[in-house]
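Removed: one protein chain of the complex. Kept in place: all other protein chains.
Here is chain A:
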Amino acid sequence: MDVPLAAEECEAITRAFSGLGGLGVDEEALVSALGKWRHQPEKRAQLRKSFAGFFTADGGFERFEDDYIHYLKIEFARFKNIMVLWAMHPWERDARWANDVLHKAHPFDIIVEIACTRSSEELLGARIAYHALFHRSLEEDVAYHVRENFSNLLVGLVSAYRYEGDSINEEMAKSEAKTLGTAIKSAGVRNLVENGEVIRILTTRSKPHLRVTFKYYREMYGKSIEEDLGDELCLQETVQCLDSPPKYFSKVMDETLKDGADKNTKDALTRVIVSRADVDMEEIKAAYHEQYGAQLEDVIAMKTLGNYRDALLSLVGQ
């Protein structure tokens, strides 16, 4: 029957196509539209006319914008990606993500994340997988491809095999807190990432030792070392990841679920949920709730669609 498309119907399908900024696509709604609009090509024509930005009038027809076809590829693939990553061995996941940073210009904080939030054995595993997949060592690729001034920091972070026991030398922690403080006060934060002592402490000390060191830092200087590391991206992330992965990941979740997040930030949602589901998801949810006053599952449910949403919520747990 020739009933024109209501505004709500338009919006619903636009949304199902990830057209209102959600992540993933609503496969069910799309399939049902196929059935509903059978033999009604004029309904589709209306949709194309009303689908702001996706289609442009061009010589007598509404042409699909290339950018949006590409955009849809990504959104449709979110479910595929999360399933493939979920099935993959964690070592291979980490090796592939690291390789993407180096060869596809993904953000460097992913390397910091992998190097600092995995256990020593897991990081070794990622290095083993990297050999097998790419026929080079992880540190050799990081050293070769990272030409910025934080190269030495990253190489040190990925090469670490930190002691994981609890034994801590309190005097050493105090003295190293002082060393860090002196370095931060005297350098411009620009050069801090090249400071030999800062790199030594952050890339070789055990995590329990570092947490005590950061605690002494706060006592000595009145501020957390994180705050004092301000905008120096790699250093601030390093400290956050070493100090408290759940807090760090809850921040990443906040970024990824904000409106207007860019492609790489959106990809973080899959990466974090898949890599942490079996590790510290509960702590991340708790940290998220504490920091942002909302339940992580609720925000995810609002911002994502279809099978992708269901997959995320299953991994996040209720």
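Structure notes:
Please note the rule applied: a contact is a pair of C-beta atoms (placed from the backbone, for glycine too) under 8 Å apart; a residue touches a chain by one contact, two chains touch by 3 or more; residues count from 1.
By definition in this document, contacts and distances are computed from a predicted model.
Comparing "Trafficking protein particle complex subunit", "Galactose mutarotase", "Annexin" or "V-type proton ATPase subunit F" against the UniProt entry of the hidden chain yields the protein name "Annexin". Taking the complete complex into account, A:E164 is the one of A:E164, A:E282 or A:D298 that touches the chain left out.
Residue A:H131 is the one among A:R63, A:K80, A:H131 or A:K258 that touches the chain missing from this view.
Taking the complete complex into account, A:V155 is the one of A:C10, A:V101 or A:V155 that touches the chain left out.
Against the chain not displayed here, chain A makes contact via residues 124, 127, 131, 135-140, 143-144, 151-152, 155-156, 159-165, 167, 196, 200, 203-206.
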